[in-house]
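A single protein chain has been omitted; all remaining protein chains appear in their positions.
All chains are identified by letter, namely A and B, in their written order; residue positions are counted from 1 within each chain.
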Amino acid sequence: MKIHIKNGRLIDPQNGIDTKQDLFIAAGKVAGIGQAPADFAANQVIDATGLVVCPGLIDLSARLREPGYEYKATLESEMLAAAAGGVTSLACPPDTDPVLDEPGLVEMLKHRARQLNLAHVYPLGALTRQLQGANLTEMCELTEAGCVGFSQADKPITDTLVLWRAMQYAATFGFTVWLHPQDIYLAANGVAHDGEIAARLGLRPIPTTAETIALATILRLARETGVRLHICRLSSAESIDMVAAAKAEGLSVTCDIAANHLHLTEYDIGFFDANCHLQPPLRSQRDKDALRQGLANGTIDAVCSDHTPVDEDAKLLPFGEAEAGATGLELLLPLTLKWAGEQALSLSTAIACMTARPAAILGLKSGHLGLQAAADVCIFDPEQYWKIEPRALKSQGKNTPFTGMELAGKVRYTILDGDLVYKT
Amino acid sequence: MHNPQLTDDGKLKHLLSIEGLPKSIINQILDTAESFVGVAEREVKKVPLLRGKTVCNIFFENSTRTRTTFEIAAKRLSADVINLNVSTSSQSKGETILDTVDNLTAMHADMFVIRHAQSGAAHFIARHVKPHIHVINAGDGRHAHPTQALLDVFTIRRYKPEMHNLRVALVGDVLHSRVARSEIHALTTLGVPEVRVIAPKTLLPEHVEKLGVHVYHDMAAGLKGVDVVMMLRLQNERMTGALLPSAQEYFKTFGLTQEKLALAKPDAIVTHPGPMNRGIEIDSSVADGRQSVILPQVTYGIAVRMAVMSILAGNN
Partner (left out) sequence: MTQQTIDLPDAEQLLSRLADQLKPVINGKAALVGIHSGGVWIMERLLPMLGENLEHGRLDVSFYRDDFGRRGLHQDTLPSQIPFDVEGCHIILIDDVFYTGRTIRAAMNELFDYGRPASISLAVLVNRGGRELPITPQFCAHDMQLPADHNLQLMQDTEGRFYLTLEESKDA
C-alpha cells in the first residue's frame, strides 16, 4: 500500500521536524519525507491540509480488559478506541483474569491483537505470580513471549524482601520493573486524597505519604539492585522531587502520569462525582501544578491515558463503592494538547510526551518518522473541537470526568504499519 | 456548581447536607419546628399536612432509633410510612441501590429518607430519583447527618438564643462522624463565632481546621469558657485499628465528667446525639445532670423532622 500524505504539518519531535512537508509511505515504512521516492505511485492520497502529521501515539497504559473482563470491554472495542485516539502502540498492565503471568496467555493476547491489526500491543508481565507479591514469575519466558516489562498493576508488593528479590532478578537480565508507588496500609480503603475535600465530604482518605513512603522504598531498592525502574502514575508534588533527586543521582528511573491528573484536582469531585474516583486519587491544586510543570521540564518522562474502561453499573454507585478508573485512549491527545496550550508549550513538546519519550521507556525503535521507520502515523486536526460524550467514544468504557466537555484535537486518520486503520 | 438540594428558584428540594444550605432555609426549618413542638404537647399530635403522601424509610445501614423518629414524624404529619431495611444480605442478592429506589417509586412513594454506610449515597440517590420525589439524608457514611445537626442547633437556640455570642465545643471522634461535620456547618452558618473541636489527633481529619474550627487536644483548655459542649459518640470499633488504646484511657483524657464540665461556663449545656456510651465519652452524672439537654433533644428531633418534611412536601 503506497500512501501519499500531502500538505500536512509534519511534526516529528525526535528528528526535530516541525514544518509543512509531505510524507510518503510504502511497504509499511516511511519511504520519503518532503520528496517522493523514485517511482512512487500512490495508491492512496490523504489531503492533510490544516492537519498535523505525527508519529502514532504511544500509550504507556491502557487496560484492554481481555482476558477475563469482557463485560467491561473487549479487545475489539478497545483496539478500535486506540485507533480512534491515534494510538498505534500501547502497553497493557497484567491485571487481567487470569493474570498475565504465563507465556501462553501473553502469546494469545499478542496473537489476538495482531489479528485485529489496529495497534501494536506490548503487554507488561506480572512481576509476581498472580500478582500476589510472593513468588517470582518466569520473567525470561514471559519476555520471550513478548512482555516489555514487569508490573504489579495496582497490587503493590508489601513484603520488602520479595520486592528486593524481584528487582534483583529483573536486573539480572536487564528487564524493566514498572511500579505504582502505594503503601497499602496508609492507603487502606481510601478513596480520595487526604485533603480538604475528603475532610468535608467524609471520604476515606489516601494521604500523600501513601505514595511518597512507598516511592522512597522503591527508589532505595532500585539503587541497591541497579534495576531499570519505571514509576507509574505519580500524583503528588513531593513524588516528583523524589524522582528528580533519584535521576540526578544517576539511577535508571523514568516515570509517567495519567492525562487526567494534568487537569483535575480533588475539587472536581464536586457532589460525589464517581467519574472522579480514580487511582491514584486526584490531589490538590498544588500537586496538579507540580505535575504540569514536571511534564513540561522533563522530570516526568511521559503522559499516558491510564485507560480503564468501567462498566456503567460499577460507576452507578455511591462514590466510595464505585470502581476507580476513567476511559482514556481517545482523550490522551486532546488532554495533552490542552495542557501544552495552557502552559504555552509547542505542539512538538506535547507530541514528544506521547511519542518519542514513551518509545524510549518501552525501548521501542518507533515513536518517530525518520526514513525507513515503521509507518505508524497519526493525523489530527489540532483546532477541531469535539464533545466528549458516550456516543462519541469507540471504547466500551464511557466513564470519564470530562463528559460533556468540548476538547480540541480530533484524530482524522490513523496508519499502522502503513495500513489505514482509522479514518473519520 | 448547581446545588442539588435546591430548586432553580432556591427552594429546598432535598435535604442532603447542611453544607450548601442557605442560612435563611436553616432558619425557616428551625422556626417551623417551633410550631411543631406545640403540636407534640397536644392531645391529638397529628396535623394533616402530608395526608395521602407516602414516606419511605430506606435504611441501608441499620438504626432503629433514627428510623423510629422519622417514622413518628411522618405519621404525625398524617403520612403513610413504608420501612425498608436493606440489610447487607439482601443487597448481596444483587439488587442495586437504584433498583430498590425504582421499585419504591413505582409504589408511589413521595419522599425517601435514606441512611447508608457510604458518604455521598444520599446525593447519589437524589441524582437519580424522579423529579417529584424528595430525598432526606438520614446519615451517609462519614459525610452528613443534617437532621441531627438541625435538632442540635434548635436545642441550643432554645437554651441559648444569642447564637452570635456563643463558644461551642465538639468533643470526640470527629474523623468518623457525620454528625460532627453537619454540626460544624450548622454552627458556622448560623454565625456562632467560635467552634472548637477537642479530640486526639487520631480522631481528627487531616484538614479539619479548613472547616472553620479551632483545634484542641487538651480537653481542659478546650472546655474553658464554653457555652455548649456537644459530645460525639465513640464507637466500639475505634478501639481496634490503632486509633485508641482503650476505653479507659479515652474516658480519662476526653470523657466528660463533672470536673471537666465545671471548666466550662456555669450555665453551659451538654448535648449528645445518642445513643450514649456511659462511662466512655460521658459520665452518667453529667448525662443525667441539670446541664444535660439530651432528653429534650429527642423531643425536638421529632419536631425538626416534621418541619423538614413539611417544607419539602410543600415545595413542588
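Note that a contact is a pair of C-beta atoms (placed from the backbone, for glycine too) under 8 Å apart; a residue touches a chain by one contact, two chains touch by 3 or more.
None of the values given here were measured: they were computed from a predicted structure.
Seen in the complete assembly, the chain not on display touches B.
In the complete assembly, the contact with the undisplayed chain comes from B:310, out of B:119, B:188 or B:310. Interface residues of chain B with the unshown chain, by the touch rule above, are 11, 28, 31-32, 34-35, 37-39, 42-44, 46-49, 310-311, 313-316.
Basically, only the chains that are shown with their structure count from here on.
Each chain gets one centre point, the mean of its Cα atoms, and the points for chain A and chain B are 45 Å apart. Remark: chain A residues 194-196, 198-205, 207, 270-272, 274, 313, 316-321 touch chain B in the complex.
Within the complex formed with chain A, the residues of chain B that make contact are 1, 4, 19, 96-98, 116, 118-121, 123-124, 127-128, 140-144, 178, 181, 205-208, 210-211.
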